[in-house]
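Notes to accompany the following structure.
Here the complex is missing one protein chain, while the rest keep their positions.
This part shows subunit A:
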Amino acid sequence: MKRREFIQQTTAASAVIGLGGLGLQSFSSAPKKITILHTNDVHSHIDAFGPENGRNPNQGGVARRATLIESIRAENPHTLLLDAGDIFQGTPYFNYYGGELEFKLMSMLKYDAATIGNHDFDNGLEGLYAQLPHAKFDFVSANYDFSNTIMDTHAKPYKIFVKNGIKIGVFGLGIELAGLVDKQMYKETVYLDPVEIAQDMARTLKENEKCDLVICLSHLGYNYKNNDQKPSDLSLAKRTKDIDLFVGGHTHTFLPKPTIVKNSVDKNVLVNQVGCFGINLGKIDFYFDDAKNKSAEGVSILV
């Protein structure tokens, strides 16, 4: 038994030598960079705001976002594009086409994943389901149990992406629907406690799936100052571990820069949200190397 194991290991080792000989250059290569781009609460804002707009004149617009994303991808092809929900509702584009155009455009922009916001239920589960053929990206939601609905199997708890050899796990979280969305719209969708689910997901992605990067794509909201019992990105970031980044939505919070939070084991976590209506694009760059580059204090974070 021992001998057989030994032989197997040797064969494997020889294979590594072979590969090593061929790919020696790649092993001495520069550190790897993964770029995470994200939006939230775009609310059907396809056109840019006009010059007469009181709050955000000449800002936003899908066509401009496309240009920005393309230029970032040209610089670093190892890029993920995420949306944290509330894709629907806010302009006549949604009222006339039910979200078809939003999904088609996100597909053209090559979004990788999105989570489901409360307003994405505005035309009911059927309304969301009907638009799915137009989305060439996946929906992730770990705390909405859709088993008894038409959406069953159409939203995965998480998705794993491999970019430049780096394994990235993205899981989704949604806000409690009771009181926020008409029951007729979400029907038998079951809301599960995001705190428990987040811990489960982080463990699954880090320990079982061996992800190098774990991202929580959340529509819980950034923070609830007057209600610290209500789950939010900040409260979850503090109470969990093994999550590297929270990409948030719902509260339309315009963060000037990502927030750095200490998690339950005193490690830094980034929490970000970019307001609403496609006015901003979040951009987080993760640089990977073997442990050598780490400074004495650990990871250097520049925000």
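Heads up, the rule we're going with is that a residue touches a chain if its C-beta (ideal position, glycine included) is under 8 Å from a C-beta of that chain, and two chains touch if they have at least 3 such contacts; residues count from 1.
FYI, contacts and distances are computed from a predicted model.
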item	value
Listed names "(2Fe-2S)-binding protein", "5'-Nucleotidase C-terminal domain-containing protein", "Glutamate transport system permease protein" or "Formate dehydrogenase subunit gamma", matching UniProt entry of the absent chain	"5'-Nucleotidase C-terminal domain-containing protein"
Chain not shown: contacting residue from A:Leu132, A:Ile160 or A:Leu255	A:Leu255
Residue among A:Phe161, A:Tyr191, A:Tyr224 or A:Phe288 touching the omitted chain	A:Phe288
Subunit A residues that touch the omitted chain in the full complex	6, 9-10, 12-14, 16-17, 20, 23, 27, 31-32, 46-48, 58-68, 70, 89, 92-93, 95-97, 101, 104-105, 108-109, 122, 165-166, 182, 184, 212-213, 244, 255-258, 270, 272, 274, 278-291, 293-295, 299-303
